[in-house]
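Take a look at the following structure, please.
Excluded from the complex is one protein chain; the other protein chains are retained at their positions.
Showing subunit A:
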């Protein structure tokens, strides 16, 4: 296979990896592919999750010449999923140009699905269980499943068990008009009944994040993403799909004036304090993304590039149900743990990719990290955790501009960051470092650390 032995790998392992279990090898990001993200009801209104994930896989296969290749394992998922898609990822693999001998599994951790897929697969590569992997995610808010009401569902199941005609007639007679209204998925939290936006509105207000600061972040996201497209940054990260060549939510001509004209849509109970608009919140989006991961040996044997190492990952959760923390604040705790484990501080990170579920989410997280009391009482530090250099934050745009097909965002972030790190190379004689932070429903969050090759 290659000249790199496990002994060499161990010898060259950086200081940061020395705390990891003995004998593990590196997992690298080879590259990625996604389809342009589309606002719900738009270009992909009639594309299924399977269609989109297959397209994203096929684009990845074409980019890296993986036709008929048996990949170690493919893991992906969707947040909004039809029950018939129980084997969504495996079905997408079978429909793709990959070898049919490629195993696959579905997983789901809300908006962190893609992140968790990549971290889990990287760990398998590090342990030598697999040599190559594809992590991905897909979501369609347009083609969302609609279920029958809980009442009708119970009746239908009873009907299928009824034996005699009389018994069947008795079961059918139980149907009431209210049972006939369908049950569509919502972004409401089951335990609070509040939508994600309403939850964030409370957090945004708690951290005194201004409307202007949120609009500025949204504007930067659009400007940065447009500039990245214009300088062909996404030429080897995105493959067009169904007539779309760029993310349809991108507004290159957005301005503070245009954003300021939008009315608040979340936190309206706060009255004049409401700040969250459709401009500084992500829209419902359709899309899919994939990331090719590999051991160094596999990438070398296949003459493929190695953009970045997947150094480490961390998941976290907060008690939002009892109001102790905001729904989307888990990364505020997970990142300090991840960096501490790797002996790093915020100042040691060259690029931050903080998922923009809402501008308020990013800004609340940054505010918490800069807050001395939060640092002392919640993070157990001597003072504030630190400051994120805004010049290093989401410099090629993020979800406010690109859109956010829930499970697909992780793959977008990992591939984008890996390419940025590869282009940056070394910083002060050490590999450039990047941090990804993704918040998720259920008060969760998954964060990861990458470094340039």
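In this text, a contact is a pair of C-beta atoms (placed from the backbone, for glycine too) under 8 Å apart; a residue touches a chain by one contact, two chains touch by 3 or more; residues count from 1.
Methods note: contacts and distances are computed from a predicted model.
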Can you work out the missing subunit's protein name as recorded in UniProt? Choose among "3-oxoacyl-ACP reductase", "Phosphonate ABC transporter ATP-binding protein", "Sulfate adenylyltransferase subunit 2" or "Succinate dehydrogenase flavoprotein subunit". "3-oxoacyl-ACP reductase"
Among A:61, A:250, A:327 or A:432, which residue is in contact with the omitted chain in the full complex? A:61
Of A:158, A:183, A:216 or A:236, the residue touching the omitted chain is A:236
Using the touch rule from the top, list residues of subunit A that touch the missing partner. 55, 58-59, 61-65, 67-68, 97, 232, 234-236, 238-241, 245, 303-305
